[in-house]
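For this depiction, one protein chain was excluded, whereas all remaining protein chains were kept in their positions.
Per-chain numbering from 1; labels A and B assigned in written order.
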Amino acid sequence: MASQKKFIRVLGAKLDSVEPLIRSVIFLSGWSSIIFVAAIFFFIIKEAAPIMPHVDWGKFFFENRWIPNPAEGNEAQYGAAGILYGTFAITVVSMFIAMPLGLGAAIYISEFAGPKVKETLKILIEFLAAVPSIIWGFIGLMVMGPLLQKVLGIEVGINLLNASIVVALMAVPLIVSISEDALRAVPDSYREAALALGASRWEIVYRVLFPAAKNGLLAACMLGVGRAVGETMAVWMASGSTENIPENFFNPALLLERVKALTATIASEMPDTAHGDDHYRMLFVIGIVLLLISVVINVISDIVIKGIRNKHK
Amino acid sequence: MSASTENPFAGSPFEIKKVRRENSAKTIMLGAAILLIVPVLVIVGYLFYKASPVLSWDYIWSDPGPLGKSGGIWLPLIGTFYLVIVSLLLVAPIGILAGVYLNEYAPNNWFTRVINMAVTSLAGVPSIVHALFGVGAFVLTLKMGESLIAAACTIAVMTIPVIVTATREALASVPMSFREACWNMGATKWQTIRTIVLPNSISGILTGVILEISRAAGETAPILFTGATAAVAINTTDIGYKLMPYDLNDRFMALSYHLHVVAEKISGMPEEMKYGTAAVLIALIVVINSFSISLRLYLRTRKKW
Partner (left out) sequence: MSTHIEFLDTSVFYGSHKALDEISLKIERNEIYGIVGPANSGKTTLLKCINRTIDLVTGTKVDGIVSIDGENVAQMNNVHALRRRIGMVFPLPVGLPLSIYENVAYGPRRAGIHDKDTLDELVERCLKQSVLWDEVKDRLDSLGTKLSGGQQQRLTLARALSLEPEILCLDEFSIAIDPVTTMKIEDVLVQLKDNMTIILVTNLIQQAQRISDHVMFLNDTQIVEAGETAQMFEHPKNPLTARYLSGEMG
């Protein structure tokens, strides 16, 4: 025991003597995140760059014809509108499910639950958050898809609705934890003042807390959207792989159509490409689109969250 | 109104309606919370039920048979193990030191704001984009090829925010008054960090480490094109190969990728093999996360101040 302590002490003294060096290492590590984000942009753009000048962007964004491996003699087509729709549709539908569930659970945990229930629910939600995306994909493929098939009497259970349910369940823990933080940041004095005026707990929620925490709740939803847009494995396995753009966006039967998302496209088609060919580079172009969307969402919600912290000081 | 029989504390009709509305709102919220959790528990139970024909110690210890249609999951399991260890060795030093920088040294200026945004952005990058980065940076430019080391590097970059955030929170929970007391006695910033701040942050940092382990074990997308493979030609009769089948430069099998392969890619796959792989992966994740949660609960009882 004494020799252990002496070893630690000697080690400590050695570390102290090189404090300037340690400082440099620490500073460098601190800046590393910026370096890595820049590196991600750099390498993805690098792989996509050769084809970028040749991309017909109008076609890419508005034409639904994604044929990377055409029949002999034809040219490859890279109209990604259907795939963009796929990501968009999954995001919208899953948020429809995830936001009420997530916000509701967060409000319950933050405002209504007793301490033991709160603790248990938070732990369960933490486990939910830990479930890997491939397990969700597996559940969507093997369990929920067939379930939907049986319950709705449809032919194919692997579709937009299936994928949206699964993605929603993945996004909910994120929405819950950030919303809960936002609600906790509202000072108790607000609640106490409302109580003194005779408000019921529910009235406190929608009259006092929603306005006060709206930045944080908004940020929570935005991050949920980010999760939905970026999710790969679950979407790939649970949504089938056909790109579609419907004519009428408000037809509920759309939910039962198969869709294809940006993320799933990259994942499924990359093995079929060779490093450096056109198809490979176009997948990196899709990567740029995804990267931009996610960074924008994160920067905006970061600014929004910083807003709440300053407001309640 | 006869004052003698009226209960002055009874609710007015308005108040009664308010209470009823509150109770129904409360029930709806609780319903939302339950709606989340119960179906998932049921589904996980169903997974284990369907996997039960194959689950056994033998399943874990033996290697996958041809095309994974029979046999066990040892090679993928050990592959995941090494992926976790290598990525942890890569990310922990950088992440912890970056957390130290941000909480102890970083000035309150725009540059620090940018760093913070970079950390959150890194966390928001879709996992498949991390895979693309891994291909561009590690597989190709650094010429690692599809390998364990390339995949581990990709996972490491992906999990930097996990370690940084956990470290920062752990450091921030150490009261400022401790640091000031040390500085006033002539201790340098680094000495203070080394002797008081870091030792009292270990628990929080450990939580971050366990979270990283969980992510590294479960993620599939980042290792799709950076090193994971469906089958390896390794003869594991030799115990040396059994325990360490992969070189840093080898392609490797991983549990998460294996699940992806057996779930969809191979025709004629017996159902219970699919469920078996899924069940082992889920069990692994649950075990890892239970460590994290029990660690937190245990440390709460041992507070030093």
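General remarks:
Quick note on the criterion: a contact is a pair of C-beta atoms (placed from the backbone, for glycine too) under 8 Å apart; a residue touches a chain by one contact, two chains touch by 3 or more.
All of these numbers come straight from a predicted model, not from anything done at the bench.
Across B:Leu140, B:Ala187, B:Leu248 or B:Val286, the single residue that touches the chain missing here is B:Ala187.
Between the chain not shown and the residues B:Val114, B:Ile196, B:Ala231 or B:Leu248, the one that touches is B:Ile196. Touching residues on chain B toward the chain that is not drawn are 107-108, 177-178, 180-188, 191, 195-196, 200, 304-305.
Basically, only the chains that are shown with their structure count from here on.
With each centre defined as the average position of its C-alpha atoms, the distance from chain A to chain B rounds to 15 Å.
Those residues of chain B that touch chain A in the shared complex are 18-19, 21-22, 25-26, 28-33, 35-37, 40, 43, 46-47, 93-95, 97-98, 100-102, 105-106, 114-133, 135-137, 140-141, 157, 160-161, 164, 188, 190-191, 194-195, 214, 217-221, 224-225, 256, 259-260, 263-264, 274-275, 278, 281-282, 285-286, 288-289, 293. On the side of chain A, the complex with chain B involves touching residues 12, 15-16, 19, 22-23, 25-27, 29-34, 36-37, 39-40, 43-44, 46-47, 100-101, 104-105, 107-109, 112, 121, 123-128, 130-135, 137-139, 141-144, 169, 172, 200-203, 205, 223, 226, 229-233, 237, 263, 266-267, 270-271, 275, 283-284, 287, 290-291, 294-295, 297-299, 302.
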